[in-house]
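Please read through the structure below; I'll follow up with questions.
Missing here is one protein chain; the remaining ones are kept as they sit in the complex.
And now, subunit A:
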Amino acid sequence: MLDHGRKAMNRCILAAALTAIVGLSGLAAIAHAEQPDDGLVNESAAAMKGKKVGFVPIAMGFDLTEAWAAGLKHDAEAFGYDLSIRDPNWSVDAGAQAFSQLISEQPDVIVVHPPEIQAYTRLIQQANAQGIPVVTMNLKADANGDVFIGANWYDIAVKQTEAIVKSCGQGSGKSGKIAVMQGVLTNPTSQYGIQAIEATLKQHPEVQIVSNQAADWDASKAHAIAVTVLKANPDLCGFIGMWDNMDVGIAAAIKEAGKTGEVALVSSGGGNQASACDNVANGNFSTYISYDAKGQARDLMMAVRSVLQSKPAEPGTKSIALYTPLKTITKESNYPGACWNLDDVKKYGP
């Protein structure tokens, strides 16, 4: 009631001010003009206002999570929902703790970015059981929650393998020897990726994996392994890497060996300018599969909006999959808008 009264009064004042300004200068464009109710705009805004959204990334401070958070921050400001980001800084334990802490605070939706397939499975089920919808970002957990937004890792690895087969397979005149650099073995990227690589290569027996190692997402470790693999296999034709931030180490090793351009490097990642397009342009990566984290940020904004407006009747019972459309970036398809820039996304929103 009180609110209504205040609103009415505000309208009166606004109207008076409007008349005054229009009368004085003849200008009609006013920033605070209220949009007429079209039967949806006010209702949807009201459904989001004052709601609570929690976000547990693997860590803040890198391109993917910063882009997603920029999207959520934009919406939190625009629609007046309360956004709480709990940064466990790469610690699985701290992440699980932050997640269960969030559950006890009973927010309206929890967004999680699981570090590995198993780690958050129970917690996602627990949140759902308590009636909290869960959105999982980019790395699939064993429990699906309500919405999954992210790359299809199998699909990415198939595309990567097809690209390497193009460079190293039949008709290429190359040895067909390739190396695979995984990140963390319990991560879905590796779990589904390696199956996809092996399945795709079954149709291309001329391409052989001579080295399959893991480098913990660490560029220095990837560099060390790649230096050894290149020395041990002088006729190596290419590498499949599983994340751009790590794969720059492989690129450095190829460059040191004087084989840039000669040894193919197929990488993948969130498609930010510095990690992706710059590295394709300077020849570090021969092909790059982007899961466009800026696009994912927008998908996340929309998923959260939709869950806040229409809460699932029984959270966790029906899962929606929003697999990210993938972009294949090569020197030929490296057009000016192929990548995105973190500073711009932070400044102007996704």
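Just so it is clear, contacts are C-beta pairs under 8 Å (C-beta built on N, C-alpha and C of every residue); 3 or more make two chains touch, one makes a residue touch a chain; residues count from 1.
The rule is short, and it goes like this: contacts and distances are computed from a predicted model.
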Which of "Fe-S cluster assembly ATPase SufC", "ABC transporter permease", "Probable oxaloacetate decarboxylase gamma chain" or "Succinate dehydrogenase cytochrome b556 subunit" matches, in UniProt, the chain that is not displayed: "ABC transporter permease"
Touching residue (missing chain; options A:Asp82, A:Asp216 or A:Glu314): A:Asp216
Among A:Ser167, A:Gln191 or A:Asn245, the residue in touch with the chain that has been omitted: A:Asn245
Contacts of subunit A with the absent chain, listed as residue ranges: 59, 61-63, 66, 89-91, 182, 185, 210-214, 216-220, 222-225, 227-229, 231-234, 245, 248-249, 251-252, 255-256, 274-275, 342
